[in-house]
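All remarks here apply to the structure that follows.
With one protein chain removed, the remaining protein chains of the complex are shown where they sit.
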Amino acid sequence: MAKEIRTIGVMTSGGDAPGMNAAIRAVARACAYYNVKCIGFYRGYQGMIEGDYTVMNARSVRNIISRGGTILKSARSVDFKTPEGRKKAADQLKEIGVEAMVLIGGDGTFRGGQIFSEEYDIPVIGVPGTIDNDIAGTNYTIGYDTALNTVISAIDKIRDTASSHNRLFFVEVMGRDAGFIALNSGVGAGAEEILIPEEDLGLDRLLESLKRSKRSGKSSSIVVVSEGDKTGKNVYELADYVTENLPDYEVRVTVLGHMQRGGSPSCFDRTLASRLCVKAVELLLDGEKNVMVGIINNEITATSFDDGLREGHEINKELLRISDILST
Amino acid sequence: MAKEIRTIGVMTSGGDAPGMNAAIRAVARACAYYNVKCIGFYRGYQGMIEGDYTVMNARSVRNIISRGGTILKSARSVDFKTPEGRKKAADQLKEIGVEAMVLIGGDGTFRGGQIFSEEYDIPVIGVPGTIDNDIAGTNYTIGYDTALNTVISAIDKIRDTASSHNRLFFVEVMGRDAGFIALNSGVGAGAEEILIPEEDLGLDRLLESLKRSKRSGKSSSIVVVSEGDKTGKNVYELADYVTENLPDYEVRVTVLGHMQRGGSPSCFDRTLASRLCVKAVELLLDGEKNVMVGIINNEITATSFDDGLREGHEINKELLRISDILST
Amino acid sequence: MAKEIRTIGVMTSGGDAPGMNAAIRAVARACAYYNVKCIGFYRGYQGMIEGDYTVMNARSVRNIISRGGTILKSARSVDFKTPEGRKKAADQLKEIGVEAMVLIGGDGTFRGGQIFSEEYDIPVIGVPGTIDNDIAGTNYTIGYDTALNTVISAIDKIRDTASSHNRLFFVEVMGRDAGFIALNSGVGAGAEEILIPEEDLGLDRLLESLKRSKRSGKSSSIVVVSEGDKTGKNVYELADYVTENLPDYEVRVTVLGHMQRGGSPSCFDRTLASRLCVKAVELLLDGEKNVMVGIINNEITATSFDDGLREGHEINKELLRISDILST
Partner (left out) sequence: MAKEIRTIGVMTSGGDAPGMNAAIRAVARACAYYNVKCIGFYRGYQGMIEGDYTVMNARSVRNIISRGGTILKSARSVDFKTPEGRKKAADQLKEIGVEAMVLIGGDGTFRGGQIFSEEYDIPVIGVPGTIDNDIAGTNYTIGYDTALNTVISAIDKIRDTASSHNRLFFVEVMGRDAGFIALNSGVGAGAEEILIPEEDLGLDRLLESLKRSKRSGKSSSIVVVSEGDKTGKNVYELADYVTENLPDYEVRVTVLGHMQRGGSPSCFDRTLASRLCVKAVELLLDGEKNVMVGIINNEITATSFDDGLREGHEINKELLRISDILST
């Protein structure tokens, strides 16, 4: 049955992530290798609905492995959340002759794909591409490693000026619901404190820690704050609060923002994207469907959407302990 | 008379800039070469007032040419603005035996140095170190070139995600009084519009330009905004204004902030810092004083503080025209 | 018994790797956290023999997490291979009061440490720091991830010029005995062919593959070659051989060399170094000895030197297959 698949579609959806182009390349090249036609849809589900696509061959993806962004563009589709929208998408696939889909994106993308696949019996495979790393079915999502390097490179620069001026910086990084980026980049950047959604440090302990840091002779400090941290204050309010309570500190704020989503992907993200997407194509050709691929304990795996998304991928709280020890 | 100088002091003051360490290194090495003792004061004028210093030799500055920030730290000294503060600084120099100073910083640093030098007859030479490039006595200040590269590298990343999502980004860069960074990085990053303090584009023309851009098929746009631009709105208000008036655009804001001050200096800034500071030491040894060094038409020059600071260094408005043509 | 350790020594040995400074920092900070004295020996075993050391506290390692190289310097010690050399080292440790050692380096470092520990009953813990990734007791060595990013960044630049001129480049990367760097960077850089010590592609197949690549319309190609590849030819001979046999190709060679060992470490290497070294100190304090720490399936582990070094860490040959598919 699997052998019958002659056309595979691919798209990128949700927030874009570095390595999505490497993933698209791997899908297109794997299709070429297995003599399967490859159709790239633009703007995620919206392109499927609108029939906005391009035929991809091995040469269409030349020299994109090193580029940030996604040549297929990404979007969040409101239409696809409606039965009418999904109907249109299914009709388009039928008309174009697309028999299976590789969906590159995050949890929202996968949930949409699962519903769609069940409604129309079209095999889909999810490939985790998001800088947030918040998917249970994989240890690492595509784009996460690059985002970490972008963040620490920015904080290294901020550290230069923080040290020169004996300042305290609050640096907000992405991660509305998950502290992966904050926690790992905070340890990597040698931050004095890390505030994440998963753990409420408490404002008192933050002040205490900063006071201790000052007493120990540290003249500058970096606090990495996840967008969705649990203090109940946003990063500017936090800075004000600390300024009021620790007048010795000269406080500054930097919100890193969308640059975290761009940039040339790291080697880790490129090889991860390559391995996951070859696997995704091979799984489809083997008759597999409605799973997400991932990397678990260095093995490429396939996990049902239900299991892959059931609970949030847990952060490594051990890193908070490491951070405490190292910011001595 | 000039030959009598046996001890030269050096400090960094004002906002720090990449290349300040390369400058310090060049002062220390030039002093060693000419058998002059070199004293490095910490935290600019404040370290001179407090007698907070270190003796520097050729080895003290090993391997710092590539590092951002300043090993001598920087500060803005309130005390030095008072006659009492300057008196203390002069007493400290006398006690330590420092007979002349190299002052690395911006216009505020130079003005303070000029007053100090006149009050106490201590020769000083100013070295322009600031990312803002807003000093008339030099075509380029140390740190400016690196800041430009940091900005375009960040905007390149933002462009990745802007293109992927068909978004309009407002990117705020440093430059409260001068649009050098915005103008040059805007052209370098291929921004669709550039807003600077020196030229009031007008909100109507901004909207018009963005509409035209949309009509011409551009799906994403970058607007680079200098901190002190003349629209009368800050960058977030600008974004809101455009969102209201151009509902087709999905608008986002990034404030690049202090990362612009850090990072390993570019080759241009390292060689500029090296050339300016060797010259500064040689000028002092030749009996020169109360001038700033600079690079004008590729020559290393000395300009009196009065001339060097008299009027703001003018931006190249030709670049606005270039930007208009290229954002077609 | 373990509680009695009051002084821990640390050194870096063998080829240096990015992240060694992050590792040193973590040892010094963990010692400070646990109120243990920390002694840093210079130039690996040679510094132990010569008693060339420095007392390290939390502040000695400030701001080094982002720096390449090793502030303790590294060396390969001939003297330590002799019983006399090891005797001197043991005497020095005794005199200084060092009761246990953290050894940061590769397999040679660990083997030396194991002999030394057995001879003098001094607990040692090995921390894998080498760009080669060739140690069985860990999935990743400190420095490997950074080296991969350095390599792909260089190859991305070479690809720019290769594409512009339709050329074939042979790029030699480090890895005399192991193809980890070549294999992973080759996939990450999208290389057309990868030559590694573990697999003899054969010159005929190389020519065949390049011919096929040309026929498929590829105008430029990158072949990544590990130092110790199995063709029996060095990279320059390979280039000559291909030039003779495929006169259509304009062939060039780049040997990346020692820049692969330097540079600011990636976030992955910094957090890995931090986690491994905190663990190393904690193991010593818990009475553990003569093991190497590592990361296996995302867990920090301790493995006996015998097991950790018994057989070479095997490369992931699946990646060769991926490379074949993607270089279609």
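Lettered A, B and C in written order, each chain numbered from 1.
FYI, contacts are C-beta pairs under 8 Å (C-beta built on N, C-alpha and C of every residue); 3 or more make two chains touch, one makes a residue touch a chain.
Computed from a predicted structure; not experimentally measured.
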{"item": "Which displayed chains the hidden chain touches across the whole complex", "value": "B, C"}
{"item": "Sole residue of C:Glu99, C:Asp134 or C:Asp156 that reaches the chain not shown, by the stated touch rule", "value": "C:Asp156"}
{"item": "Hidden partner chain, touching residue among C:Tyr45, C:Tyr140, C:Phe169 or C:Phe268", "value": "C:Phe169"}
{"item": "Sites on chain C contacted by the missing partner chain, in the whole complex", "value": "12, 16, 18, 20, 43, 67-70, 73-75, 150, 154, 156-166, 169, 252-255, 257-263"}
{"item": "Interface residues of chain B (partner: the chain not displayed)", "value": "25-26, 29-30, 32-33, 58-59, 62-63, 65-66, 139, 145, 148-149, 151-153, 156, 159, 163, 184-185, 187-190, 216-218, 264, 266-268, 270-271, 274-275, 278, 297-298, 318-319, 322, 325-328"}
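Definition applied: only the chains that are shown with their structure count from here on.
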{"item": "Category of the chain touch graph - line, ring, star, complete, other", "value": "line"}
{"item": "Rotational angle, Cα trace of chain A fitted to chain C, multiple of 5°", "value": "180"}
{"item": "Between chain A and chain C, centroid-to-centroid distance (C-alpha), Å", "value": "28"}
{"item": "Interchain centroid distance [CA atoms averaged], chain B/chain C, Å", "value": "39"}
{"item": "Junction residues of chain A - those touching two or more other chains", "value": "156, 159, 163"}
